[in-house]
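Here the complex is missing a single protein chain, while all its other protein chains stay put.
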Amino acid sequence: MPLAATLPGPNLPVRLQEFPKPDLEPGAILLDTLYSEVCGTDVHLQDGRLAGVPYPIIPGHVSVGRVAARNGVVHDVEGHPIQIGDTVTFLDVHETCNHCWYCLVAHQTTRCPARKVYGITYSARDGLLGGWSQQVYLKPGVKIIRLPDQVSPLQVMAGGCALPTSLHALDRAQIRLGDTVAVQGAGPVGLTCAALAKLSGAGLVLIIDSRENRLKMAREIGIDIAVPLDPDDPDNVVRQVEGNNHGRGADVTIEATGAPRAVPDGMRMTRDGGRYVIVGHYTDGGVVALNPHTDINRKHLEVRGSWGSDFSHFHRMIAVLARFTLPSGLPWDHLVSATYGLHQMDEALASVRRGDVVKAIVDPWLRET
Amino acid sequence: MPLAATLPGPNLPVRLQEFPKPDLEPGAILLDTLYSEVCGTDVHLQDGRLAGVPYPIIPGHVSVGRVAARNGVVHDVEGHPIQIGDTVTFLDVHETCNHCWYCLVAHQTTRCPARKVYGITYSARDGLLGGWSQQVYLKPGVKIIRLPDQVSPLQVMAGGCALPTSLHALDRAQIRLGDTVAVQGAGPVGLTCAALAKLSGAGLVLIIDSRENRLKMAREIGIDIAVPLDPDDPDNVVRQVEGNNHGRGADVTIEATGAPRAVPDGMRMTRDGGRYVIVGHYTDGGVVALNPHTDINRKHLEVRGSWGSDFSHFHRMIAVLARFTLPSGLPWDHLVSATYGLHQMDEALASVRRGDVVKAIVDPWLRET
Amino acid sequence: MPLAATLPGPNLPVRLQEFPKPDLEPGAILLDTLYSEVCGTDVHLQDGRLAGVPYPIIPGHVSVGRVAARNGVVHDVEGHPIQIGDTVTFLDVHETCNHCWYCLVAHQTTRCPARKVYGITYSARDGLLGGWSQQVYLKPGVKIIRLPDQVSPLQVMAGGCALPTSLHALDRAQIRLGDTVAVQGAGPVGLTCAALAKLSGAGLVLIIDSRENRLKMAREIGIDIAVPLDPDDPDNVVRQVEGNNHGRGADVTIEATGAPRAVPDGMRMTRDGGRYVIVGHYTDGGVVALNPHTDINRKHLEVRGSWGSDFSHFHRMIAVLARFTLPSGLPWDHLVSATYGLHQMDEALASVRRGDVVKAIVDPWLRET
Partner (left out) sequence: MPLAATLPGPNLPVRLQEFPKPDLEPGAILLDTLYSEVCGTDVHLQDGRLAGVPYPIIPGHVSVGRVAARNGVVHDVEGHPIQIGDTVTFLDVHETCNHCWYCLVAHQTTRCPARKVYGITYSARDGLLGGWSQQVYLKPGVKIIRLPDQVSPLQVMAGGCALPTSLHALDRAQIRLGDTVAVQGAGPVGLTCAALAKLSGAGLVLIIDSRENRLKMAREIGIDIAVPLDPDDPDNVVRQVEGNNHGRGADVTIEATGAPRAVPDGMRMTRDGGRYVIVGHYTDGGVVALNPHTDINRKHLEVRGSWGSDFSHFHRMIAVLARFTLPSGLPWDHLVSATYGLHQMDEALASVRRGDVVKAIVDPWLRET
């Protein structure tokens, strides 16, 4: 009987619960979970900030596991059959409809209204459909990737949901060799965007945050310049970025804070004709005042929202992890600050809520000692 | 002795003045002016809203004239020599430095800090360097285009500075065949953008304004839907645009109002994954509140400022006028509401300031009767 | 018992055959066919030039019909339920796998190896899965579009499979307002590309063909310049295109001939830094000699193959037909040269093979008289 941690409803503590071992319908797979993620979205889920969530739910949208059972032959995207014992990860967005205007005409499945997401849109009543569980049930059609030899389960967790999100943002950022890139915010998405900017050939990468523990981590993973933000003097940051690119500002700025007031600052620290990617506003943080003349029109600025990610980003995540490992790549594991057991999930959520940790993960087999 | 109208300084009435006939340096050309323009920028110049203007100035940046004299052989961009008697127009941006970072590295001459512009950045003390004059002195290096047979001087004025500006905005808009396009504002730039959207193959073009005389003109030049804006209920317009594209909003929206409050409305009336081009904020109209989550990030919106225009747009302006004339094209002349003489320029500026006219032009040979 | 025309195998005449009225599985629809298409692909099918075709087949991939029966509620892409009596068309590419690398990572369903196509990849043994039949069976999941009031069944046939193919090619061509566009070949795809180039705001459209009947039709639908090709002197055409754009050649050239020797000519008639779209090589016509230095590298040319189309192009096809009808649009119906009954399909194929007709269609209820 697999154990799982559920969120029973908004503003309630996590509950531990045993679930019956599921029967597998044809094409389904059962995973023994190795790790799952505790991310900002899970905090929002506990706080009841997302609409339409079918509580109780088993959270955990990005997870790694080992194939324990399968019903029939299931192939990965390259056409290889999945085997018992394979170490795999899977796209949390289980299903887009492939029938609506956004799927078929706009080719923007991230805006499909019928998206189903492991760990968010499924109720615990429907089964083991989230990663905070010793086992996860992969429905037929779930998109599965086997980890190549170079990629460890822990690295996948270090990438987490931040990595495909950031790959999408980087596509939107279109960095060119030698560009100066500024990243606002040194949480998981900001750190990952800064790291990817560096791997994309940026000439200089600056990252901005008000918390020293995050700036420290940025320096540790090799970001060029970590700029402390004084909330009372945001212009100081703008001047620092400009000063690092001949007074012109960054060629590309990426917003990864979720704070509306970062937006006009970010526009100002970007050079005329540059690009500003907004990827941090996953939830509604309210409004901010900006000046369309000075901040956008006269600057000939390009502002790009970047929403979610699709399988292509998830697939590239593994390629990027396989390629950019140490010694010449990135110390991905370093991004994982803490590992929790299922019995510690309230504590994990509290840490993420406070920003004490950069990335928290759950190992559902970890025992209370 | 050519007569010209000058702006002596901020908030002062126009002054009529005779100038000595200029000597031509090698490579220079003297034009007998046929028409020049009275546009919103000229109102800003009289109102002292632009910085660094070397009053007194002769306004008038887009003009058409006949070549009266030349010193030496001057070639147009196609390599043909300019002849006495040719009917020509010229790029008001006389000079970009071709030496700075924006000219040489970013290839964005519209952001060159050393730009010199006829009718704006030259003092009347430096000569006949604006179009509100019976003659205009074209310095060596001014980029000149001869009007082809299909294009009349009046059509060039109907295009005016709005047409290259709008061509630049349309490049940024990347309209595809069948797109639904919304344009905010039915002044010269808005009407021209709407017309160009139609000529670019848009499936449906809506234009929005609060003034009935402008909506009427929009209908007369063939824009599909002219939507009256009730400033007290801007959401009504958003709903109307959405309703015309299956509830999704416009594929592309173009802002041509200069009113900051139009910006969040424009974002809301654009579909998820669409594009929003801001071209109307030529001057500083102040700030506006917007929501980065709902208006940009979750929408996966692309927002593009479009600043000024360069010779490529000016050159294409003539190609577009040559191509899209009646009967199958556009009634461009229709956009010219009124023609003024040099003695009527305060009246002309007042009309433009009030928005009574769509486009006002000046014929500097028109006599007081 | 619906009547259908089948191709029994390579190089065999068409056979007429009655089929049993099908039972509808849940989600399926039965159409009374109004029209289907006879296109170059059908000639290739009769000639046995396509690999892996499960003869006998019922050809006819683009069709229009009236809904005769349905099993359950089926929605179109906008979410509206399909009703008995609706006039509809459907995407011939019934199915892409949404599971392979091309579907999920490259977002290029046109390269999905598992594509299933009505009229091509289904055997007549599997049912009424082609348009040369009085009834067509639409499997669950077939993507259906209802014709809006402005679009007649005949217009859809005039667009045919050439229109979505050409919309895809036009996306790749990225025409800008005022561009000079040359189209090689005045068959259905070439004529449609030329028409779409015009609707996209091209400043001048030239079309090139060796057959006078096709050039005549090009002129009739309003293409600017129809250039006869003398196969013994292809340089003459290159010079004519250059002469129409200041000696520089076309900004964009679109190949729609299927003849390999057109390719180097097309590169030469395109200006330095221009774009060359190859859309006409649907089947293997062999090799051609070209010079990478003069034809591509020194020209800084961009060459883009354009393969097939997906639902987004099919969806836009209807929007384009709805918009660009007469009087201000295009005389689409004019492209339909001849309508055949099921008993005349060998004759129809022979006409298309000889190039006597631009577009041939079949009305499966037309009786022998």
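Every chain is named by a letter (A, B and C) in the order it is written, and numbering of its residues begins at 1.
The rule is short, and it goes like this: contacts are C-beta pairs under 8 Å (C-beta built on N, C-alpha and C of every residue); 3 or more make two chains touch, one makes a residue touch a chain.
Just so it is clear, the model here is predicted, and its values are computed rather than measured.
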Given A:V320, A:L335 or A:V362, the one touching the chain that is not displayed = A:V320
Hidden partner chain, touching residue among B:T294, B:S312 or B:T339 | B:S312
Quick one: say which of C:E220, C:D272, C:D333 or C:D356 touches the chain that got left out.
-> C:D272
Full-complex contact with the absent chain, from A:P22, A:P56, A:P140 or A:G203 = A:G203
Residues of chain A in contact with the chain that isn't shown?
-> 78, 167, 170-171, 176-178, 196, 199-201, 203-204, 246, 316, 319-320, 322-323, 328
Given the full complex, what residues of chain C touch the hidden partner chain?
-> 101-102, 106, 108, 110-111, 246, 248, 255, 260, 263, 272-273, 278-294, 296-307
Of the residues in chain B, which ones touch the absent chain?
-> 75, 77-79, 98-101, 104-107, 141, 143, 310-312, 315-316
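Operating definition for what follows: only the chains that are shown with their structure count from here on.
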Whole-Å gap between the CA centroids of chain A and chain B | 44
Mark out which residues of chain B touch at least two other chains, giving numbers and ranges.
-> 246
